[in-house]
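So that we are looking at the same thing, I have put the structure below in structure tokens.
The complex is shown incomplete by one protein chain, all other protein chains being positioned as in the whole.
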Amino acid sequence: MSPALRRQAPLLATAGILVILFATAAFLYEGFFSGRVVVNLFSDNAVLGIVAVGMTLVIFTGGIDLSVGAVVGFVSIFTAIMIQRGYPPALVAVAALAIGGGLGAGMGALIHAFRLPAFLITLAGMFLARGGAFWISTESVGIDHPVANALSGFELGLGPVGLPTTALTVIGVLALGYVAAHHTRFGRNLLAIGGNENSAVLMGLPVGSAKVWAYTINGALAALAGLVATIYTGSGNPSTGLGLELDAIAVVVIGGTLLAGGRGHMLGTLLGLLVFGTIQTALLFDGRLSSWWIRIVVGLLLLLFILLQRGLLRGAARGK
Amino acid sequence: MSKSKSLSPVWWPLIGLAVLVAVNLALNPAFLNVTVLDGRLYGLPIDILNQGARGLVLALGMTLVIATGGVDLSVGSVMAAAGALAAVLLAEGHGLAVALTAGLGVGLLAGAANGLLVARFGIQPIVATLILMVVGRGAAQLMTNGEVVVIKNDAFAFVGNGTVFGFPFAPLLAIALFVAAQLFLRRTASGLFIEAVGDNETAARFAGLGAARVKGLVYVICGLCAGLAGLMAAANIRAADSYRMGENMELDAIFAVVVGGTALTGGRFLLLGSFIGALLLQTLTTTMYNLGVPPAVAPVPKAVLILVVCLLQSEHARRWAVSLVKGGKK
Amino acid sequence: MTAPSDGPLLSLRGVGKRFGPVTALSNVDLTVRAGEIHALLGENGAGKSTLIKVLTGVHERSEGEMFFAGQAIHPRSPKDAERAGISTVYQEVNLLPGLSVAENLLLGRQPGRAGFVNWGGVRRHAREALARLGLDIDVDAELGTLSVALQQMVAIARALDLKARLLILDEPTASLDEKEVAELFRIMRRLRSEGMAMIFVTHFLDQVYAVTDRITVLRNGTLVGEYLTQDLPRLALVSKMIGREVNDMAGRAADLPPPDDSAPAVVEARGLERRGAIQPIDLMLRRGEVTGLAGLLGSGRTETARLLFGIDRPDGGEIRVRGEAAKIQSARDAVRLGLAFCSEDRKGEGILPNLSIRENLILALQAKQGVWKTVQRSEQEALCRHYIEALRIKTPDAETPIKNLSGGNQQKVLLARWLATRPELIILDEPTRGIDIGARAEIEALIGRLRADGLAVLLISSEIEEIARNSTRVVVLRERRRTGSVEGDAITPPALMRAMAGASEGGAS
Partner (left out) sequence: KPLTVGFAQTGAESAWRTANTNSMKSEAEKRGINLKFADGQGKQENQIRAVRTFVTQGVDAIVLAPIVETGWEPVLREAKRAKIPVVIMDRKVQTSDESLYACFIGSDFYKEGAMAAEWIAKNAGSRSKIVELQGTPGSAAANERRKAFADELAKNPALKIIDSQSGDFRRSGGKEVMEAFLKKHGKDIEIVYAHNDDMALGAIQAIEEAGLKPGKDILIVSIDAIKEGVQAVVDGKINAVVECNPLFGPKIYDTIAKIKAGEPVERSSYNVDIVIDSTNAAALIGQRQY
């Protein structure tokens, strides 16, 4: 195997297993192999996908952000309340993005300037955002606004299936994320920082600004995910996104990105998202399991997936 | 004076704890009052210790896992599974010994599974333990059929509620574990081995350490701690609530460890720091009940506390603050 | 390209640097002119790397002034220094093992516009930069899969590619073999003729005399003086560096015994092989002998050592220890069998950066004894005292984190780590890498003592003279295959060189 190909081996292995997974589900469940299911994979996982893209960038630097789920919740209820009070949706959206980005920038700045552990700082961010969300309102609030309705009703027709706003957004964000991570200096700098921050400094890379930007973008993407969640449901809910951060981290890591930083791929995140979604959809199609068996089976499927991924990679490494 | 010998990192969470207690005292002078009721010590500090005991036990195991550069997300679910199994066995009429052994056995098994995945298959700890986090909760619910199983065994309840000479048993147990662990880790080479693996695993392996074995073992210990914490939690409320027991406890445990001065990247660990960290967290929770902070915004003071302790701990932040003060005087 | 007509390109005046209570530098002057190669010399821990890091803004200086191209400079980060026109290869390879070679070469200044990366351009540019150094490496390979030497070459290629006015090379040749060194020197000479200034740190005196024009010597963080290379004889230079007289090393160690085929083998390998790493190889490592393993870069020396030590699993062949078949499946097994392996990759496979010297030092011994048989604290401290003195490790105390030591002193701690286990076979992979001339003599003397004490030593070194001076037998590897062996008095650098290059089969095998 050529080195270039070997570097892509994790991705190829993940993709291969995803195909097997999907094919198995399609074989088992009638109606699974359809464009709708594929579109739903994107639209139902849009919030997770958008958050995962930002999380990938942060994890590239060897950092982590636990606040994203709470930011989604905050933005969701913030947007709903502000629109209800009559502010124009565009303005509210911009404000939400600014809040998300601002929180990210603040956390990033603290983490970098004072060498604080990202885990704790973003945990504090999570508590702040969730507290803020409940402070705005402890109840979910419906939105009835022509713009919001138009957005949530919109579908880009593609033959037999239509791509709704949510799916379009996540696909767009994934594409942008891919370009940013793999075709810009910024993205490469992030990976370098995660590889070894000291080395990155010695190599003359702009470590501080890159790190802060990673958290800023991640915060803004979490806010965007919050907007998407609001459009998806046509309502704001302060408890949206509970536990989302863990799902996002799992998606990123399943995609082969190293949590310690320095190694990873945005396409892996896409694959991780699809694996996650496929497992859940397959279980919904099945519909026979009890609450607890669903958990157990999800866990075991994840385990199987990871062991297969490992096995394939080891095989590839041995037979080079 | 050697300025480089800076304050031990244990001091910062301790200062945080002192501040928190001071705030409480200012608002409620009776905060630290302890009385004797029915031959038991009774008062808020006792509650803090009693309710914090589980967190302490979890933090102990988590410290070792984090010291090797790993993390264990499954502890909350393992707690639930251990508590559930013990409760179900008791409900079926088995004795105390069976229930305790089974609960700890669940922890052991879970730890071994995590250790196997991390140390043997080289799977990233966060994913490896995430699997058990999901499966463990499911298994707990499966055991109890999704219901709350009530425990009527008084001997078992002692684990969570008993007193020894008036002093609550659970925190005594936790403290004893900490002391034993500290002695074992620092008197034998085990502490060094764990730190070596966390600091540079490859180098540790090259020096002849069974790095995989060390890593596997810390997960087993962490699993055992989680199992014990599960038993304590079930005993404390005399019931196993498979859905809610141990929920979010993994985050709390990690929080306690990191606030206590052990870096998530592994290497040097501070058992005493984790102890204080866990205590700090429980004090904060109780403080919030005590001050009547509305539940919806209760996370906010938590955030503030984290920030304060973090900033105190950071040498960079302290230096910056000093320069600000000096700059201000000019 | 010319520097401003007069005045030096770089001048440092009264530079000092303290780390807490440790004074690493005090009142150091350094003057470097355009178009010269300036050697910066001194013992391990003299402050060379620290001076360089102050100059490039990694460390903030505690006092003093720095002028570059006539202007006072205050670099706050390596980025500032790069912008000003100073390009640096730091002592430890500071690249990113997870990224490709091409990326490592061009990180931060990839071709492309508006912040986007043109990957085709990156590869092309990287290939050219490597070709200029005469290297043929797949630019898509992950850097971490390369040997330390190749990584070092990549780091040099990166620095050269910056087109700076001052190039700083901190021990770039420590892990290179003759061929690479020659290539590097050729390039350095060319750059000099183009008017570039260079600071060159090395512990190889031959290299100092081969390329440098001027020498600045540091000792204990203070300036000893600046000299013209041609005016300073070797012995004088050595005594200036270490502050005492030392005999220059030349020729084979006087007391080297002839190879003794009757000495019992500590370790014997038969047909040991690993696909993609080494062809089946036989080795006999006898008591009281130093077996040299000679070969060019990538010839498979390190891989052989890793196989012997159980780091990698062999695909075939067997290892016998003290005559009995041994199953060595991990370093742990090897250590327990009385083997020791001092790796060439100090940073990755050697030190535990945040732990103390004491903990680093006793680690292997403790691992050998197991958890339960704890090395008592007093014993630990005695070991530290012993080795700190015996190997002249420069440190305030044994509780200092090892990452605060200079590179050479870290190396000494690692040697001590292995000696403390009282091994029967010690494998030394580049043991003198980055070690100053005084300490080198000590280490070579130590190798002699170990041999005399009846240990088996497997010595891997890219320095042919070092192998020639110390080995009773030499096994030569070429292209991952044992191609011959040289014994006893036949071991001379020219003979080894011929065998390594494949010009003729040196001796019987």
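Which chain is which? They are A, B and C, in the order written, and residues in each are numbered from 1.
Quick note on the criterion: a residue touches a chain if its C-beta (ideal position, glycine included) is under 8 Å from a C-beta of that chain, and two chains touch if they have at least 3 such contacts.
Quantities reported herein were computed from a predicted structural model and do not represent experimental measurements.
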So which of the visible chains would the left-out chain be touching?
-> A, B
Contact residue for the chain not shown (choose from B:148, B:304 or B:317) = B:148
Given A:21, A:141, A:190 or A:306, the one touching the chain that is not displayed = A:141
Options A:14, A:196, A:216 or A:281, residue touching the unrepresented chain | A:281
The one of A:37, A:92, A:191 or A:207 in touch with the missing chain is A:37
Extract the touching residues of subunit B with respect to the undisplayed chain.
-> 28, 30, 37-38, 42-44, 47, 51, 141, 145-148, 150, 161, 233, 236-239, 241, 243-245, 247, 285-286, 288-290, 292, 294-296, 298
In the complete complex, which positions of subunit A touch the hidden chain?
-> 31, 34, 36-37, 40, 44, 47, 134, 138-142, 144, 152-153, 229, 232-240, 242-243, 280-281, 284-285, 287-292, 294
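Throughout what follows, only the chains that are shown with their structure count from here on.
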Intercentroid distance (Cα basis), subunit C paired with subunit A, Å | 44
Distance from the mean Cα position of subunit B to that of subunit A, given in whole angstrom = 29
When you check subunit C against every other chain, which residues touch at least two of them?
-> none
Can you tell me which residues of subunit A touch two or more of the remaining chains?
-> 258
Which positions of subunit B touch subunit C when the two form their complex?
-> 2-4, 187-190, 192-193, 195-196, 199-200, 202-210, 267-268
Under the touch definition given earlier, write down the residues of subunit A that touch subunit C in their complex.
-> 2-4, 6-7, 179, 182-186, 188-189, 191-192, 195-196, 198-206, 258, 262-263, 320
As the complex stands, subunit C meets subunit B at residues 19-21, 311, 330-332, 334-336, 341, 343, 348-355, 359, 363-364, 366-372, 374-375, 417, 421
